[in-house]
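With one protein chain withheld, the remaining protein chains of the complex are depicted in position.
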Amino acid sequence: MREHATRPIGGSAAASRRRRLRLPLGIASIAVLLAACGDAEQNALDPAGPFAQAPHDLIIPVAAIALFVFILVQGLIIYSVIKFRTRPDDDGSLPAQVHGNTRLEIFWTVIPAVILAVIAVPTVQGIFDIMDEPDEDFLTVEVIGHRWWFEYYYPDFDIYTANEIVIPVGTPVRLEMTAADPARSPDQGVLHSFWIPRLAGKQDMVPGQTTFLNIQADEPGRFLGQCAEYCGLSHANMRARAVAMDQADFDTWVEQQMTPAAVPDEGTLAAQGRELYHDLGDNRPACASCHQVWEDGSRGPNVGPDLTHLFSRQEFVGAIRDLDEENLRAWLLDPNSVKPMQYDTPNQIGMPNLDLTDEELDALVAYLMTLDPS
Amino acid sequence: MSAEAHATTLGMDHRKLAMWTFLGSEFLFFGAFVSAYLLYLDTTAGGPGVEIFDIPFTSVSSFVLLMSSLTMVLAHSAHSRGDLRRMRLWVLATAGQGMVFLGGQVFEFTVFYREGLELGGSPFASSFFVLTGFHGIHVFVGILLLLSLYTLSLTGKIKPNQDLKTEMIGLYWHFVDIIWVIIFTVVYLIPEIAVLD
Amino acid sequence: MSTTEAAEATDQHDAHDHPTPRQYVNIAVVLAVLTALEVSTYFFDFGVIAIPLLVVLMIVKFIYVAGWFMHLKFDSPIFSRMMYGGLTLALVLYALTITVILLDQAPTL
Partner (left out) sequence: MSSTEVEHKGYSGRPRAQSGFTAWLTTTDHKKIGIMYFFTVLVFFFLGGAESGLIRAQLAQAEQSLLTEEIYNQVFTMHGITMVFLVVMPLSAAFFNYLIPLMIGARDVAFPRLNAFSYWVYLFGGIFLYTSFFLGGAPNGSWVGYAPLSLDSVSNMAYYAVGLQILGVSSLAAAVNFIVTILNMRAPGMTFMRMPVFIWMALVTNFLLLFALPIIAVALFMLHADAVLGAQFFNPATGGDPILWQHLFWLFGHPEVYIMILPAMGIVSEILPVGSRKPLFGYAAVVFAGAAIGFIGFGVWAHHMFTSAIGPVARSAFALSTMFIAVPTGIKIFNWVFTMWGGKLRFTTPMLFSIGFISMFTIGGLSGVTHAIVPHNAQQHDTYYVVAHFHYVLFGGALFGLIAGIYFWFPKVTGKMMSEKLGKMHFWTWLLGFNLTFGPMHMSGLLGQPRRTAVLPGELGSTVELYNLLSSLGFVVLFFSALVFLYNLITSIKSGEASGDDPWDARTLEWLTPSPTPFHNFDVIPTVTHRDEFWHRKYAEDESGRAIPVPAGASEDHDEAGAHDEHIHMPDPSYWPLVQTLGFFPLGYGLVYLNWWLIGIGITWLVVGMYGWIIEPVAEGDDDDPVDDQHDATAPTAAAH
């Protein structure tokens, strides 16, 4: 397939699965597709929680009104075009020279104004409902937009993770969001926008400011999203995932994340990898200078994604690739071919090409594969 | 030109109407800079803030600029009476006061720089320098116009009956002056007093 | 040439309506006094009225320069409309902008 030729590693497994479905569908089934809501989990028309449902409930009647006006206007145009066309037997005289009709004009000034006033009330109501703090108990997660990945921090549990935000089903989650902090990384911070369409509308993330967004999933599942505010080179490769779990699963997940990473046994390949992780030599930047594998002591924020329990996540590289050995090797070997970075530009953002030898690569991958809490 | 001037719909010269149109839009221009400045009054990133202003010094240069409006209007008044000699004198006086004001601004900028207020130091410094700097550029353009007026009246290119040209440059000059009236109060005096309190 | 000059002369609309140089000097004296009053707020404590006073003085000076030196008082009202139209639009738009930005700094609004 073409995309495999041009994109060396291919998309996520979920995406490939869907792509295989595409071919048999074909043009013939357009009508069916137009009616369907589609097969995507990134669909704003298929809300899966109250903060996506409320806007949806608001837009449906408005869309109906818009559709009515659309039919009315287009109907008037089509009727006029047919009824008042110059006929072949026309005598060439001029039609009645009507200059206007004040009563009619007042009518189509007032009616739209009234309709809009009616729409305005629930709109304003909805703005406050969606933005206010949820009434019930909620979980707070801090979200930081980096070029080009999302970082999540759970202040209640002191957990760092990336790309995939894990939330309990049925509980409102209030996101406190900002963009990269220049004190912490070469990324000076640019605007991003956090958007998981099935859970809520989007909200921009602004460096130096905090913005808030409520999300909630009413069913377990994996919800797709992506950065929706243009943020430069790899904006297209900055995806977001929300993984909703039942409360029990969520508690297990939290417990796993709060456990330090296991240190591989001496003498194994993974142990070599762990050493390389801390010191690559040859003046190459060490993984540990930007990433963190928490083994003991305190956890803290870092430049790149937290790797402590890397393999508790399904996807990596801004969630554009499935996390498996093959993809991991390709990524470490040549990051720019997977996701364009700006490490070599004045911005110095992103994953550098570490010029790994085959042995180093084997060892590092072996080590990273051990970072799995299960 | 004259034939057309009489034929205009509103009975006024195109050029004067154009100048007023342009000046109307200039409020939007300076307004945006002033807004940014007001937003960033406290955003000094640890550097100097409004307390750095030397109000007595700025008062003097503001006063000079204000009085240049008087000489400007006297220049126009002289020209409208056909008195080119006196017009030139007042024009030079106006340009001279403009230069004094600009010199004061350059001096003020130098002092501020030495005291640590730099363009790239903080949003406050950026907005202060860019706002007053753009006003300075307007004054500079005004001085160029005045000197051109002076030279062209010597070469006979500007005639005693063409006082519209002096009036136009005057309008521009007065406008630059009233912008400074606003800047002096809003940028210098009020924040300074608020800080002193 | 002479017809042009005649035309030019009548074109200088209503020169006789314009104030005399003496009047201009009087205006300048008023402006000078107002400026002195402005500057005095820096040296003496005017308390709460200092800022409102400064704003009023600024407006008065503005109107004097615009009205007399720029002849708005004597000229076609369309010029005043251009000037105060631009000024009003700028005031409204930027006041709104600042309000919106400041509102956001109070997160609940």
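As written, the chain order gives the labels A, B and C, with residue 1 at the start of each chain.
Criterion: contacts are C-beta pairs under 8 Å (C-beta built on N, C-alpha and C of every residue); 3 or more make two chains touch, one makes a residue touch a chain.
Please read these numbers as outputs of a predicted model, since none were measured by experiment.
Shown chains touched by the hidden chain across the complete assembly: A, B, C. When the missing chain is restored to the complex, the residue among A:G100, A:G267 or A:G297 that touches it is A:G100.
With the whole complex as reference, residues 1-4, 7-10, 12-19, 21-22, 24-26, 28-29, 32-33, 36, 39-40, 43-45, 119-123, 125-127, 129-130, 134, 137-138, 141, 144-145, 148, 152, 157, 162, 165, 168-169, 172 of chain B touch the missing chain. For chain A, the residues in touch with the chain missing from this view are 2-3, 6-7, 10-12, 14-16, 18-19, 21-22, 25, 27, 30, 33-34, 36-45, 52, 54-56, 58-59, 62-63, 66, 69-70, 73-74, 76-77, 80-81, 84-86, 90, 93-101, 104-105, 108-109, 112-113, 116, 119-120, 123-124, 126-132, 182, 188-191, 193, 195, 197, 200-204, 206-209, 211, 224-237, 239, 320, 340, 342, 345-347. Along chain C, the points of touch with the absent chain fall at residues 1, 4, 8, 78, 86, 89, 93, 96-97, 100-101, 103-104, 106-109.
Rule of thumb we're sticking to: only the chains that are shown with their structure count from here on.
Averaging the CA coordinates per chain and comparing them to the mean over all protein CA atoms picks out A as nearest.
Mean C-alpha position of chain B lies 13 Å from that of chain C.
Looking at chain A, no residue sits in touch with two or more other chains.
Not a single residue position of chain C touches two or more of the other chains. Chain C contributes residues 4-5, 7-9, 11-13, 15, 18, 20-21, 24-25, 27-28, 31-32, 35, 38-39, 41-42, 50-51, 54-55, 57-58, 61-62, 65-66, 68-71, 76, 78-79, 82-83, 85-87, 89-91, 93-94, 97-98, 101 to its touches with chain B in the complex. Interface residues of chain B, counted against chain C in their complex, comprise 2-3, 5-6, 10-13, 16-17, 20-21, 23-28, 30-32, 34-35, 38-39, 55-56, 59, 62-63, 66-67, 69-70, 72-74, 77, 80-81, 161-164, 167, 170-171, 174-175, 177-178, 181-182, 184-186, 189-190, 192-194, 196.
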